[in-house]
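Missing here is one protein chain; the remaining ones are kept as they sit in the complex.
Think of it as A, B and C in the order they're written, each chain with its own count starting at 1.
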Amino acid sequence: MDFSYNDKVKRLQNELKLFMSEVIFPNEKKFQQQLDPIDRFSKIPPVMEEMKRQAKQAGLWNLFLPDAKEGAGLTNVEYAPLCEMMGRSAIAPEVFNCNAPDTGNMEVLVRYGTEEQKEKWLKPLLNGEIRSAFSMTEPEVASSDATNVQISIKRIGDEYVINGTKWWSSGAGDPRCRILIVMGKTDPFAEKHKQQSMLLVPIDSTGVEVKRMLPVFGYDDAPHGHAEIKFNQVRVPATNLLLGEGRGFEIAQGRLGPGRIHHCMRTIGAAERALELMCERVVGRVAFGKPLANQGVVREWIAESRIEIEQARLLTLKAAAMMDTVGNKVAKKEIAMIKVIAPRMALRVIDRTIQAFGAEGVSDDLPLAAMFAGIRTLRIADGPDEVHLESVAKQELKPYLNNG
Amino acid sequence: MDFSYNDKVKRLQNELKLFMSEVIFPNEKKFQQQLDPIDRFSKIPPVMEEMKRQAKQAGLWNLFLPDAKEGAGLTNVEYAPLCEMMGRSAIAPEVFNCNAPDTGNMEVLVRYGTEEQKEKWLKPLLNGEIRSAFSMTEPEVASSDATNVQISIKRIGDEYVINGTKWWSSGAGDPRCRILIVMGKTDPFAEKHKQQSMLLVPIDSTGVEVKRMLPVFGYDDAPHGHAEIKFNQVRVPATNLLLGEGRGFEIAQGRLGPGRIHHCMRTIGAAERALELMCERVVGRVAFGKPLANQGVVREWIAESRIEIEQARLLTLKAAAMMDTVGNKVAKKEIAMIKVIAPRMALRVIDRTIQAFGAEGVSDDLPLAAMFAGIRTLRIADGPDEVHLESVAKQELKPYLNNG
Amino acid sequence: MDFSYNDKVKRLQNELKLFMSEVIFPNEKKFQQQLDPIDRFSKIPPVMEEMKRQAKQAGLWNLFLPDAKEGAGLTNVEYAPLCEMMGRSAIAPEVFNCNAPDTGNMEVLVRYGTEEQKEKWLKPLLNGEIRSAFSMTEPEVASSDATNVQISIKRIGDEYVINGTKWWSSGAGDPRCRILIVMGKTDPFAEKHKQQSMLLVPIDSTGVEVKRMLPVFGYDDAPHGHAEIKFNQVRVPATNLLLGEGRGFEIAQGRLGPGRIHHCMRTIGAAERALELMCERVVGRVAFGKPLANQGVVREWIAESRIEIEQARLLTLKAAAMMDTVGNKVAKKEIAMIKVIAPRMALRVIDRTIQAFGAEGVSDDLPLAAMFAGIRTLRIADGPDEVHLESVAKQELKPYLNNG
Partner (left out) sequence: MDFSYNDKVKRLQNELKLFMSEVIFPNEKKFQQQLDPIDRFSKIPPVMEEMKRQAKQAGLWNLFLPDAKEGAGLTNVEYAPLCEMMGRSAIAPEVFNCNAPDTGNMEVLVRYGTEEQKEKWLKPLLNGEIRSAFSMTEPEVASSDATNVQISIKRIGDEYVINGTKWWSSGAGDPRCRILIVMGKTDPFAEKHKQQSMLLVPIDSTGVEVKRMLPVFGYDDAPHGHAEIKFNQVRVPATNLLLGEGRGFEIAQGRLGPGRIHHCMRTIGAAERALELMCERVVGRVAFGKPLANQGVVREWIAESRIEIEQARLLTLKAAAMMDTVGNKVAKKEIAMIKVIAPRMALRVIDRTIQAFGAEGVSDDLPLAAMFAGIRTLRIADGPDEVHLESVAKQELKPYLNNG
C-alpha cells in the first residue's frame, strides 16, 4: 500500500494551492455578497462562473472523474489529496466542477447512462453548464436503511409515474439545476434489494414541486440549497430509467465508495484550514498578558488537532488505496471507518478553533461556523455514524462467528 | 444546603409549565413566521406582545427580580427551577420579562441606579415596554479579560463623550431597544480595575451607529440580534453614569453571579427539552426492523443524558443556594464550575438528540439546531470555559500555596 | 431534599478526620509491612486490631448500621459523608468495622436473621471478632444477571447440600473469616426470581475448599483477598437458611441499595484524596523551570477533577436522601446512576494524579495505583456499568412507552 503522492499529483496539488490562494479565498466573501438578498436562490453569483472559467482554463476541471477520456483519469489515491485541497473552501469544489452531488451523478451517468442520457445530461454537467440533485432521503422513513425508500415509481405505458415526497435533495435550489436522479420503489413485492429503481427526472417536469429549502443550523446554503420536493403524478419517458428496474440499490451502492472518499478528504481539508486559522489566531491574540499560543491548554488543542488530522488522513488514504487495488467491496470496512472518523475529527478541530477565536468564531466573519454546520450533517448523511460503526463491528466479528 | 423546592416554587413551576404548553410551545413557529421577511429586525411579531400580556395577567412576570417590591422577591434557589422551565423555549424568557440582557440591566438599575435613571429606564423595562442591550465585548481585544476594554469615555463639561466600537451587543437589534449600558475606559492611568466605568447611552444618541447584526451559526436571532455598534463622538449627560467613575468593573462583577445561574438553568431546561424530544423520537421511529429505542447505543445516549443533566442541575442549585446563603464571593468557585458544565452538558445532550433525529435535527422543523447554536455561544460569552476552569484551579490550589 | 450535614454528622466527620490523620494515614505502610511475606493471607497485621480498639473506644464503630440499637442509627444521608471520609484510605473502613462485605452481611443478618443466627454470627461480626464473605459471582455465568446463579443447594433431610464453584468471594482470604453467605439455586423449576436462596455456610464446613486468591491488577488485597471457592457436597443445618427458600433474589435486592451508597461515597473519598495528592504534588514539583502547578494543562486537570467530584457527590447524596425519604424502589434510577458515575469519575481523577506524579504514581509509594485497581473493579462488581445504564434508560423511557 503506497500512499505517497506521485509527481503528477504533486504538480496538481501545487496548482490547486496557488489557485485557491489567488482566486478562491479572496472571493469567498464576494460570493456571499453577490447572492440576491431577497430570494437567495434566484441567481448564481457572477464571480462563481468567472472562477469556473479560470479553473477550466487552468486545466483544473473534472479532476474527480476516474474516466480518462471525460475526466482526469486519476485513481482514488491520486485524487484524494486534490480533493482535500478543495475542501478548504466551501465554494471551491464547484469552481473545479468537483462538487457533490454532481460528481456522484456524473459518475452514475458515465457508468450506467445510455448514449442518449449521456448526451442530454452528462455532457452539460461535465461542462458545468447545468447542475443536478440526488433525491434519496424521505421525511417519513429512516434513510439510514436504504431499502426503506417509499416514493412510488410506476410504469404506465412508455412512461414512469412518480408520486411521493423527498427532502434533503441537495443542489435542487440552484437555478441551474435541471435534472434529479430519483430513487423510488418500482416493485414493492420484489426481493428486498430489488424493489428500488433510479430515474432521471427533469426538474421542470409537470408535478415536480420544490416546496421549500431546508436550513442547516440556520444556514440556507444558497444558492445550492437542500430542497423538499413533492412529486405529484410526475411522468417521464421510460427511457429515463437508469440501468434497469430493480437495480436502484445496486447503483446506490456503487455510487457510495468514491463519494465517501471525497467527503472525507474535503472534510480533512476543512480541518486543516481550521487548524491553520487557529495557529494564526493564537500567535497574534493576547489575553491576560501573553499570547494565547503560550497557554498550555491552547497548545494541547493544537497538538491534538494535528494528531487527529494525521490519523484521519492516513486511514482515508488507505481506504482510497484499497478501493484502487482490491475494490470497493473488500474496502467496505475501511470506507465505513472513515465515514465515521473524518467528520467527528473535523468537528473537534473546528470547535477548538471556534473556542480560540471566541465570539468571532461563531459569526460569518470566519468560515468556521458554516464549516461546522456543514460537516455536522455528514455524521447523518448517507447513514448515521451508528450504522457505519455497526457495519465495522459486523465485519470484525465475522471470522469469530464462522469459527463458532 | 437545602435544594428542595418549597410550595411557592412548586406552584409557580406548575403555572409556568401549563403556560408553556398552552401558550408558548404552540406559538413558537408563529413567532418566526411573523418576522418581516425583508428586514427581520424591523418589527416584533405581534404574538410576542400578546403572550406578554397573558403572562403579566397570570402573574408570571419579572420573576427573576429578587427585589420584593419591584419583582417576585424570589431567592436564587427559588427562581432557578422557574428559570429552567423558561429555558425550554427560546422565546419564553421574554414572554415573562425574564430575558437576558434585560434582566441583568434591570438588576443593575435596581441596585445602582439613581431615582431619575430608574424612572426613565427601569420602569419601562420592568413593564416590558422597552428593551435594552449591554455593550461590553469589543472586536479588538480579548474580552475574556474584562480589564481589556478599550472604548474611550471622556468627561467634557457636563457630558461624557464616547468613542470606539463594540460588538455582540445582544438585544440591540430589537426595534424596541432604547438604552445601552456601555462599559468603557474613563481613566487609562488608574489602577487596573478602576479604569472602567458604565454609562447609560440612549441608542438614538447622535453618533451611535448600529453597523450590522452578527449571525450565530447562520442564525440572526431576529428581532433580538447581536449588534456591532460604532460610537462616534457620542455625548450623554454626566448624570447617565452608573454608580461612579472607575466602578465599572465592580458593577460587572456584581452583575455576573445571578446571570450565570439564569444562563445555566435555562441551558438545563433546553437540555431537558432535548432529552424529551429524543425519547419521543426513539420510541416512534423504526430502523432496520425495530424502534430506535430498542438500540443499545441509543439507550446509552438516553441514560448518559439523564445522568449529565441531573449532575449539572444539582451543582447549579448548590451554587444558587450558596449565593443565597454565603454570598457571591464565597460561591465564586461553584459559579465558575457551573458556567463550564451546563453548556458543555447541554451541547452533548442536544447533539445526541440531533443524531437520533437525523437530517430533521439540523433543520428548523425542530428547535435543536438553534438551541445548539445559542448554547455554543455560552461557552464563550462572559469569558470562555478556559478562563473559568483556570479560576476553579486557582481557588483549588490556594490552600496548598499558602502552606508552601 | 436537604443535603446539608447536621450537627451530629459534622461532629462525627471531624472526629473521623482527626482519627484518619492521627491513626490511620501514619499506619498505612506499617499495615503492609506487617503482612507475612511468605503467606500473605496467614495473619492479620497487629496494627489493624490495635487501630480497631482505638476506633471502638472513640465511639467510631459500626457507624454504617441504621439500626439504632446495634449501630449508630444514622440515615443514609447522614452516614454518606462519614463513609466518604473512610474511603480516603483502603485500610480505614475495617478499622471502623464499616468494610464490605461485612457491612452488607451484617445488615442482612439484622434484617432477616433468626435470633440464633444473630447470636452466632451477627454478634461477633458487630464486635469485629470475626469476618465474613459473600459468595455470589460464579465463573461460568454472567453475574450481571443475578438470576444466572448456578450453584446447587439441595434440601436433604434437616440439611442443605451445596455443590458448585464461586469466585470473587471477597474477604474469604481473611484468616478471621468464619462465615460465608452463599447464594445458590434451590429450585430450578420455580419462577425465575424465586429459584435462588441464601444460606449461611461456615467456612470450615467439610467440602468447602478455598482454591486460590484472585489478584486485581497484580494486587492480592491480602489479607482480605478475593477467593475462588469450591463447594463439594457441603452440608449445613437447614436452620442456616436465610429468610426462606426462593427468597435469595429478594435479599440480594434489599442488600444492594445502601451498599451502593457506601461504595460510591468511599469512591468519592478516594477521589478527594487523589485530588489532594495532586495539588500537593504540583505545587512542589518543578519541570522545565516552573512548578507543575503553573502549567495550564495541569490546572485544567485540577479544575475538571473538582467539578467531577462535586457533581458525583451531589448526585450520590441525592440518591441517599431519596432512599431515606421515598425508599430504595423509587430511588432505583438514582442508585443506578451513581453506580456508574462514581467509579468512572474517580478513575479519571486518579489517572490524572498518577500522571502528575509520573512513575512514582504507578508504584506503591503512593496509594494511587492500588486505588485505581480497586475502583476499576467497581465498574464490574454488582453488575457492569452497561447494565446500570440500561436500567436508567428503561426507567427514562417508561413514560413515553405508556403513552405510545
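Basically, a contact is a pair of C-beta atoms (placed from the backbone, for glycine too) under 8 Å apart; a residue touches a chain by one contact, two chains touch by 3 or more.
Since we're looking at a predicted model, the values are computed, not measured.
**Q** Pick from A:Glu22, A:Glu116, A:Glu209 or A:Glu280: which residue touches the chain that isn't shown?
**A** A:Glu280
**Q** Consider the whole complex, including the chain that is not shown, and state which of A:Lys230, A:Arg306 or A:Arg348 touches that chain.
**A** Going through A:Lys230, A:Arg306 or A:Arg348 one by one, A:Arg306 is the residue touching the chain not shown.
**Q** Which residue from C:Ala68, C:Ile156 or C:Ala359 sits in contact with the chain not drawn here?
**A** Residue touching the absent chain, from the options given: C:Ala359.
**Q** Give the residue, chosen from C:Thr137, C:Thr267, C:Gln311 or C:Thr353, that touches the chain omitted from the document.
**A** Only one of C:Thr137, C:Thr267, C:Gln311 or C:Thr353 touches the chain omitted from view, namely C:Thr137.
**Q** Identify the residues of chain C touching the omitted chain, counting contacts across the whole complex.
**A** Residues in contact with the chain left out: 38, 137, 139, 142-145, 148, 167-168, 214-220, 285-288, 292, 295, 297-298, 354-355, 358-365, 369-370, 372-373, 376-377, 379-381, 384-386.
**Q** In the full complex, which residues of chain B touch the absent chain?
**A** 295-298, 300
**Q** Taking the full complex into account, what residues of chain A touch the chain not shown?
**A** Listed in rising order, the touching residues are 1-4, 275, 279-280, 282-284, 293, 296, 299-300, 302-304, 306-307, 310-312, 314-315, 318, 333-334, 337, 340-341, 386, 389-390, 392-394, 396-397, 400-401, 404.
Here is the rule we use: only the chains that are shown with their structure count from here on.
**Q** Which chain is most central here if centres come from C-alpha coordinates alone?
**A** B
**Q** Could you state the distance in Å from the CA-based centre of chain A to that of chain B?
**A** 37
**Q** How big is the gap, in whole Å, between where the Cα atoms of chain A centre and where those of chain C centre?
**A** Between these chains, centre-to-centre, one finds 53 Å.
**Q** For chain A, give me the residues that contact two or more of the other chains.
**A** Answer for chain A, listing residues that touch two or more other chains: 295, 297-298.
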